[in-house]
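Here the complex is missing one protein chain, while the rest keep their positions.
Let's look at subunit A:
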């Protein structure tokens, strides 16, 4: 397949910052990030001043910026912790967004080369996805691969890829019970594959390392499912899992693709899984209801944009999950509010920067 040339000015790298000292993070990522424009969102709950090294093209948004743009107080509440990054998606003007957690550094591939997470995500997003039939040689658009015998020719043009889900070496994205039971387990397996997650198949999308086409699906990446005791460790949240499943339903409905696999990031050691067990147990329980819901939700033909889809999903959430737990009713409302906010921000002139 032809080499993909990345148009640097089509990309925003959005980082939600939960740790004030960004020095080592930014230095580790300098070889990859220095080409691109960065949007840094400071967690509104973070009190300390951010420390960011020189030499990057970036904009920083803090609590005051968020509160200026996001007037309804519920949205402001939702944009703390990991969810602060959604503000970055809201204000970005670019086509592609790459978002990484601030406790990740670049990984190295099997040959020892630094993984350029941005280029790989953009490559995934700018080559077609193939959700309607599984290719056993994985992504057929990768160099050295193709569609295998038996793959229908009519399905070989694929569809636009809207979401690229990357993976993690070292600390994998396990939930608290799993990590607590296997405290020493680290992911050292570098799987050299990108594959399309088939249509109608649900998956847990981890927010740690993603890329997406903001023009196609931007409004569907939203802060909605907030746990009562949500914390600042990934295994104390499920907001990205919720958002990812909404996104998969949206993509399936709009005939867009979702890829999973490369690129990898290296996730640093952090937190105590056993301590976190208390906070995230709620999330683990909720998944039992959430997954069957998303597997069965159907959208109408009238839903032709990501916004339309989100609104319909929100209504279904309110009707079917709302009665089960107030967290769902709040999530449904947050989704509706977010879509409204997205429309408002889109029609205004670009918000001023810090």
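A few points about this structure:
FYI, a residue touches a chain if its C-beta (ideal position, glycine included) is under 8 Å from a C-beta of that chain, and two chains touch if they have at least 3 such contacts; residues count from 1.
In the analysis below, contacts and distances are computed from a predicted model.
Taken from the listed names "Proteasome endopeptidase complex", "UDP-arabinopyranose mutase", "Large ribosomal subunit protein mL64" or "EF-hand domain-containing protein", the protein name that UniProt assigns to the chain not shown is "UDP-arabinopyranose mutase". Set against the missing chain, the residues A:32, A:129 or A:197 yield one that touches it, A:197. Checked against the full complex, the candidates A:7, A:108 or A:182 give a single residue touching the omitted chain, namely A:182.
Only one of A:241, A:314, A:327 or A:341 touches the chain withheld from this view, namely A:241. Check A:83, A:99 or A:260 against the missing chain and you find that the one touching it is A:260. Where subunit A meets the omitted chain, the residues involved are 110, 133-138, 142, 144-155, 165, 167, 172-175, 177-178, 181-182, 185, 187-193, 197-198, 200-206, 234-235, 238, 241, 244, 260, 284, 287-288, 291.
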